[in-house]
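Excluded from the complex is one protein chain; the other protein chains are retained at their positions.
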């Protein structure tokens, strides 16, 4: 089913996946720029942000070859994107606003969470592990990006639902998978759930429940 | 022998292993609290602290499935512990003191070092590698916890014997292993050695030999 899913990925899904990868890579470019990294640092941090989550998932599950090794146009694309972004930023003082990146980022979050969960289910992982693999796929690119840039990961301290949306959507994928839905439908509904949850969280300014500790 | 060891793990050993995992997870909760992470960050850092060392060992040795994937009740337990800790800290201003965590932490250090060494010996690793795998199992959860929280790892700069206790106990495991002791006895004696060394180090305030460098 895993292989089947990959083979029958429709053009729409592929487009969304590319949009998500681009959004994650751009988030890396932006953070690298804030930290005044050089050109090598920009490409490295963008790659870590775009591929880090899926790579960690595959290393934990022992799946090889890694997706960006098997389909190396991914790497070329991110390299091209970085060079284009650096040239644009230099020439036009163009800078993607945080707002303009929320939509593709939410799309990427959804698709990576849903496909990561499904890949793990295809390997007969138990439900909790599969959901966790989806969360790792969707969020650890950003976590590793922040660690490389010497910051505490945003996903761990901004009190906004991000990993939690991926977690919730992962359970939707699990339920639909066990109900026997077509793989494509499972990914589509799961990804849409995550993306809509994330957009709602941004729109309505939901916050994670707070908890206090004296210092 | 590796499989046998796992199968014949007595209830006592399992209890110690759980106590160690709980202590390591709690150390993650505490550090996450100090850094004012949100609920997601607390769970993530606690998991990294509890499972990071064993996971790195298994990735380096190419052992799969990972122990927390095979026995996913580990993950449920740590998630439950995190929620309980957050609720308790919020309601009761309860905070485990550093002192109260030294005992379970020393137990965890001992058992993880001894079992990590034995697992590597079971895979025919040379002695130094096996001892090193024990040290990694016992200490890299804490190291990764500190890296995620944007700190220099405590194990690398507090000048107290911690990894060194695991290193010494690892050699005890190696010697007993080659002398043909029963696997359970090897782990028990090795773990006890590490734990006692660590408690002695705390009690008598041993320090690593200092060395100076001008700036």
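Labels A and B are assigned to the chains in the order they are written; within every chain, residues are numbered from 1.
Here, a contact is a pair of C-beta atoms (placed from the backbone, for glycine too) under 8 Å apart; a residue touches a chain by one contact, two chains touch by 3 or more.
Here the structure is a predicted model, which means the values were calculated and not measured.
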| item | value |
| --- | --- |
| Of A:69, A:185 or A:200, the one touching the omitted chain in the full complex | A:69 |
| Listed residues B:66, B:106, B:119 or B:155, member touching the removed chain | B:155 |
| Missing-chain contacts mapped onto chain B | 59-62, 125-126, 128-129, 132, 143, 147, 150-153, 155-159, 162-164, 208-215 |
| Absent chain, residues of chain A that touch it | 32-41, 44-45, 55, 59, 62, 64-66, 69, 72, 75-76, 86-87, 89-90, 93, 95, 147-150 |
